[in-house]
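One chain of protein is taken out of this complex; the other chains stay put.
Order as written gives the chain letters A, B, C and D; numbering starts at 1 within each chain.
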Amino acid sequence: MTAETSSRAMTGTFGATLRRDLLLAARHPGDWINPLVFFLIAISLIPLGVGPESKVLAVLAPGVLWVMALLATLLSLDGLFRSDFEDGALEQCLVSPSLLYFTVLAKVVAHWLVTGLPLTLLSPVLGLMLSLPGGYGTLCLSLLIGTATMSLVGAVGAALTVSLQRGGLLLSLIVMPLYVPILIFGASAVNDAAQGVEVGVPLAILGAFLALALALAPMAASAALRVCVDSD
Amino acid sequence: MTAETSSRAMTGTFGATLRRDLLLAARHPGDWINPLVFFLIAISLIPLGVGPESKVLAVLAPGVLWVMALLATLLSLDGLFRSDFEDGALEQCLVSPSLLYFTVLAKVVAHWLVTGLPLTLLSPVLGLMLSLPGGYGTLCLSLLIGTATMSLVGAVGAALTVSLQRGGLLLSLIVMPLYVPILIFGASAVNDAAQGVEVGVPLAILGAFLALALALAPMAASAALRVCVDSD
Amino acid sequence: MASWQWFHRLGSPRWFYEKTGGWLPWLTAVALVLLVLGTVWGLAFSPEDFKQGNSYRIIYIHVPAAFLALAGYYIMAVCGAVGLIWRMKLAFMVMKSAAPIGAGLTFVSLVTGAIWGKPTWGTWWAWDARITSMLILFFLYLGIMALQSAFQNREAADKASAILALVGTVNIPIIYKSVDWWYTLHQPATLKLTSAPTIHASMLYPLLTMVVAFYVFYAVVLLLYTRHEILRRESRTGWVRELIAKEGGL
Amino acid sequence: MAELLLTLEHLSCERDGRPLFSGLDARFHGGEQWQVQGPNGSGKTTLLRAIAGIGATARGRILWRDRAVREDLWAFRRSLLYIGHSPGIKGALTPLENLAWYRALSAGTLSEDSLGALAEVGLAGYEDIPCQQLSAGQLRRVALARLYLSSAPLWVLDEPFTAIDKAGVASLEARLAAHVAAGGLVLMTSHQEVTLPGVRHLDLTAFPPVLRDDEEGGYDG
Partner (left out) sequence: MAELLLTLEHLSCERDGRPLFSGLDARFHGGEQWQVQGPNGSGKTTLLRAIAGIGATARGRILWRDRAVREDLWAFRRSLLYIGHSPGIKGALTPLENLAWYRALSAGTLSEDSLGALAEVGLAGYEDIPCQQLSAGQLRRVALARLYLSSAPLWVLDEPFTAIDKAGVASLEARLAAHVAAGGLVLMTSHQEVTLPGVRHLDLTAFPPVLRDDEEGGYDG
């Protein structure tokens, strides 16, 4: 009941939920492999549609890599709260004495660890496939920050659509406009880096977005969960 | 019991299922509006990633339009049998005396009417936004045939993944390779048309794909449903 | 508690319905007069633009619509916040009504812009910074409407879309700034808009009239939508039944 | 009355390689009502689904009127009404629309009087309300309305009384009794007390699983 025990209980929730979600990801490898595969395939479709000239592809590469990473993140978001909602675990979170904030934060961190991070690690390979001329380090760094921000912002959308039967595409609709700034700065950082220009500013701005999202998104998502869990 | 009454029963199933699915789409407008919106938004993201120069965009336009139409179809497929599976209607189809073939065919036709067709009708507007220089008629025609084929082929994937909790992305993985030929001929038809070249051949090949899919896909999907409905 | 009386009453759909019934005719009249005045002035009496000829006259619709599209989003979001904080049902009703109107105005400004673009730029569409931001604003509106309609449960629909609207307000300035930045980064030299200062006073006054007219017009439409929404939501309550009985079925 | 309808010959089921029961032999006649019993996880649902032909996990033979079911699937399915755990009702459609679709699917084995059937299950007045606005029990009632429409002789019902209140259970039991009296056959499970006169019990624990030592045949079904 004291502040101290309660704060211990909070970190307990965070750790236990993070551990649980990572365990779930380990048991269902599809959950984190699928976004990767989507990223891979969607990018390989581009040369099939646009044509194989590497000069054209090099111009496209930063934009296409970022757009597809964005779409892959977006599509993986639908599962963030969905399965917990369907099997009733989410309503147990709502009635439990733990702060929902930490549960949500833990779920988002787990989500990023199993989608954003592997996506980032895969991106240089796909950059090669699209003949990206340079800036591989910036590509990774920008995706690292960007995917984390996208997981956070996306959690709000996932929470808002959790009780809707086919929320997946609605989620895209809600969240995509919010991703525009991230996409713009991320893609242009890679573009600049590929042309050898200084990229401090866009990366710093991406970092600022991340800080903002970290402060606000879990709160908004918790509020959204409380509102939406009872209704369909 | 005679062949005649049974054939009447079959067309009855087809008609009733088609009507039911269209009714469901009318009651849940999100189901068919969402893929459209995805198409719209995903295409609008491309300039944000790649840059606004209309010359660059014009080169990309046919490929990007086709890739995004393909992704939109793909994402809408997950719901094709999913909700019927979850609420038990699918197992009722399996135990009913009607041929599953007609039920599946009706569901695919309904799916195309509410996703492929509107997507096709929207595509010229998006072509304009990407500064597609010409070939709007070919764009529509190729998408019309292509989306129908994709709905049919996708039904097999949707059936195979119906019992998997988060089949969505696995579905993409299964179905995307099958879509590659459609994408190649579709995009190159539009590309040719934009440059004023004759497009009879790729369109004819697309038509042949459609005929083939029409003959085989509903059968394969029915078989897949029988196998997959009981297992998770 | 007494000082909150007015606030309580403001929150009552019935009070709102009865009060606005009186305002509506006046507002409608003002909107019509201003619209007619602005249109006639703008179309018939203001001079031709020396570069664009008569095609520029579409700004008399385009610019007011664009202004209101943005303002409408904030009106909607503020209503959402009021609804969430004070649990005021009326605010949610206004918010729900504001979404389609705002989306419609955004759409009008996009379409008139496109129509204007054809004679001036020779293309229907270009990824100009303002146009792009407008398009994204349109998506934000669509998202809110889609979310609103996806819920079966009205209360959840209201609260969920209010949360989304608030998240959107945090984002809109960021989106505008980043699209600006993106555009200046890539800006192709081929396109140049006629910039604001070149607008001559004789063009500006009718434009201002139209802007005011659009604001009043917006208020009228918003009231109509909200009143309709009130009737639908309160259709089970006594006063609406009485009203319907009195008016002999709507 | 005593016509032999359904025969199970040496039926065994397993889930994920774990055998549930084996060597199940049983003969079901018209005019009988059977309750499959067993504790949680003993395989009741699995057995009923195997009989209905969903899931390919059974080995052994299932005969309908002395012919293997697979030889004349169509005839068997026309004779079967299966209602499982999930009600199979679309939330966006009204009860009437849901039943209309089932009628189309049934190839003539469901009669037309949906309104009457809905009244029988206590949903008069709910005919035109989207089903997602119904409670758990009301939703099941929509699914069970088919009991008042079906002319199929074999009814396979997996926990039909779940979420149904007492008055509802009593009227459903009366309906089952009427079906049985008309020469039909009912196979059901229920963890609640079933108060039907003459109900017979099939206890799954009487057919304990044996670990198959050899897999000679390698055929299933």
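Worth a mention:
We take it that contacts are C-beta pairs under 8 Å (C-beta built on N, C-alpha and C of every residue); 3 or more make two chains touch, one makes a residue touch a chain.
The structure displayed is predicted, hence computed values, not measured ones.
Of D:L81, D:L96 or D:L134, it is D:L134 that touches the chain left out of the display. Contact with the chain that does not appear here is found for just one residue of A:T103, A:T161 or A:S222, A:T103. Although one chain is not displayed, its contacts with subunit A can still be listed: residues 5-6, 9, 12-13, 15-17, 20, 23-24, 27-28, 83, 86-89, 91-98, 103, 227, 229-231. Residues of subunit D that touch the chain left out of view are 15-16, 18, 38-42, 45, 85, 122, 133-138, 141, 159, 161-169, 191-193.
The chain not shown here touches subunit C at positions 8-9, 11-14, 86-90, 152-155, 159, 233-234, 236-239.
Just so we're on the same page, only the chains that are shown with their structure count from here on.
Closest to the protein's overall CA centre, chain by chain, comes B. With centres defined by CA atoms alone, the chain at the far end from subunit A is D. Centre-to-centre spacing of subunit A and subunit C amounts to 32 Å, using the average Cα coordinate of each chain. The distance from the centre of subunit C to the centre of subunit D, with each centre set as the mean of the Cα atoms, comes to 56 Å.
Across the assembly, subunit D contributes residues 91, 130, 132 that each touch 2 or more other chains. Residues of subunit C in contact with two or more other chains: 136, 139, 142, 146, 150, 152, 179, 182.
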